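Below is one structure; the comments refer to it alone.
As you look at this complex, bear in mind that one protein chain is not there, while each of the others sits in place.
Moving on, here comes subunit A:
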Amino acid sequence: MTTYEPAIHFKDVRYSIDENPIIGPITGSFPAGRITTLVGPSGAGKTTVLKLCNGLISADSGEILVEGKPVGSMEPTALRRKVGMALQDAPMVNGSVYDNLALPLRLQKKEISEDEAVSWLEDVGLSSDYLHKKASELSGGQRQKVSIARTLVNRSDILLMDEITSALDRASRREIESLITRINQKYGTTIIWITHNLEQAISIGDYTWVLIAGELVETGESRILEDPADERVRRFVKGELQ
């Protein structure tokens, strides 16, 4: 069995909302420079795990290390730029697609050139025609593409992708998958990718976490999903567990 250097490590992490346990205790790692797919039924706590990774929320107990450093010791804005996230519902700020692509840099009082913005757009499969379109007039899939591009602008070392292809057609999905794989290979970016599509989880993932009811029930190379050892994972993969 291969061992990986962890980019992010969870040690006995628990998280609850109003006394209701949501996560944990979870212990596990996301290997550096790899694509980890994160799967599990709706409400299992997948989004919660990602938000813990970039400090949008903090664990009640346990420890989360990013490249060996506790998240709590890092400056929040620096942590969130280092560990970038594309949010599940791809929210847009008011204004044009350009305004949205410019947002990550504007938050640091920097600007992005139109050419650069167009090249990000083309990376996610949108033509330059979209640059000055109103963000509120995009379709669900187009919004997801802009959201992905916007997350990439920060050039994070670790990328958290929360169901970024759920609203995309087959061809667009392929395009995004190859873009993320390319980024992973070219820059050694660590990717953590939540998906409900198990085929996708196996085909793009090097490594997989299976989360059920806030518990990390199985981790390993992505092909574990083809023949899971755990009974609950077996039922989840067969579509019997929701």
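Things worth noting here:
One rule holds in what follows: a contact is a pair of C-beta atoms (placed from the backbone, for glycine too) under 8 Å apart; a residue touches a chain by one contact, two chains touch by 3 or more; residues count from 1.
Rule of thumb we're sticking to: contacts and distances are computed from a predicted model.
Comparing "Carbon monoxide dehydrogenase large chain", "Protein kinase domain-containing protein", "NurA domain-containing protein" or "Iron export ABC transporter permease subunit FetB" against the UniProt entry of the hidden chain yields the protein name "Iron export ABC transporter permease subunit FetB".
Although one chain is not drawn, the whole complex shows that of A:Ser96, A:Asn154, A:Thr190 or A:Thr219 it is A:Asn154 that touches it. Looking at A:Ala32, A:Leu65, A:Leu103 or A:Ala213, the residue that reaches the missing chain in the full complex is A:Leu103.
The chain that is not drawn here is touched, among residues A:Asn20, A:Asn94 or A:Ser127, by A:Asn94.
When the omitted chain is restored, the residue from A:Arg81, A:Arg174, A:His196 or A:Arg234 that touches it is A:Arg81.
The chain that is not drawn here is touched, among residues A:Gly55, A:Gly125 or A:Gly214, by A:Gly55.
Where subunit A meets the chain that is not shown, the touching residues are 17-18, 54-58, 72, 76-78, 80-81, 84-85, 87, 89, 91, 93-94, 103-104, 107-108, 150-151, 154.
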